[in-house]
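Note sheet for the following structure.
Here the complex is missing one protein chain, while the rest keep their positions.
Moving on, here comes chain A:
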Amino acid sequence: MIRFENVSKVYARGARPALDQVSVDVERGEFVFLVGASGSGKSTFLSLVLREQRPTRGRVYVAGRDVANLSGWRVPTLRRQLGVVFQDFRLLQNKTVHENVAFALQVIGKPRHVIRDTVPEVLDMVGLAGKEKRMPTELSGGEQQRAAIARAIVNRPQILLADEPTGNLDPTTSLGIMRLLDRINRTGTTVVMATHDDEIVNEMRRRVVELSDGVVVRDEASGGYGEREAILPDVGSSPVLDAPGTGTRLPAAPTVRGS
């Protein structure tokens, strides 16, 4: 469903690559966690799938398409098969929940009767039945994320990309969101989720791909989050924070990097 073949992405000439020779294969219907520190390349990975970026080298296939060589006017067709969810929900504040979800169908030209039928169905599925007329500000964080997920899946995408969907939510609410994503996954949708949330990863026991400095350092079929300290180094005692992307690391900086 998603296939990365030796993909490298360099944003600025001479800088350290955001992704370096990454090869990953995600099967149809899989649920994959993408873990790693900030700057490890998770977001680049997702934006390559969405074709917001093109790889510097290598090939990216999404739903059978060679995304890197996709011409501009075909990009919308690709994105109609993808759903995206973000940490900050990105709901339109001046529209109700129903309008927010309907918006995704309106702008790709779906007929009105389709919208009338599908939107309540999806809102019901994500557990927002009865809250269609609320504005995003009148919802809790978890409910807002459910609305955002409803918007992402209302066009029945084959793949759902989630960029730290639980990053702004408390553990209990996060669990609810994860149950929802799991349910969506069980209907056959491939889910790729970038996250920092070790509890969730450890509990779900799904495939885990760990990125570090743009390199895949681990790919486990039903893995845990891994050692938290290894992925998110505790730099409390260190006077120097390494800035991701600069490529120059002070040799004096103590790195706890291992595994």
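Quick notes
The working rule: a residue touches a chain if its C-beta (ideal position, glycine included) is under 8 Å from a C-beta of that chain, and two chains touch if they have at least 3 such contacts; residues count from 1.
The rule we apply is simple: contacts and distances are computed from a predicted model.
Missing chain, UniProt protein name: "Cell division protein FtsX", from among "Cell division protein FtsX", "Cytochrome c oxidase subunit 2", "ABC transporter permease" or "RNA polymerase sigma factor". The residue touching the chain not shown here, chosen from A:G14, A:G64, A:P111 or A:G130, is A:P111.
Annotation: of A:V75, A:M135, A:L175 or A:V215, A:V75 touches the absent chain (contact as defined above).
The chain not shown here is touched by just one of A:Q53, A:N155 or A:S212, and that residue is A:N155. Within the entire complex, the positions of chain A that touch the omitted partner chain are 50, 72-73, 75-82, 84, 90, 92, 103-104, 106-112, 151, 155.
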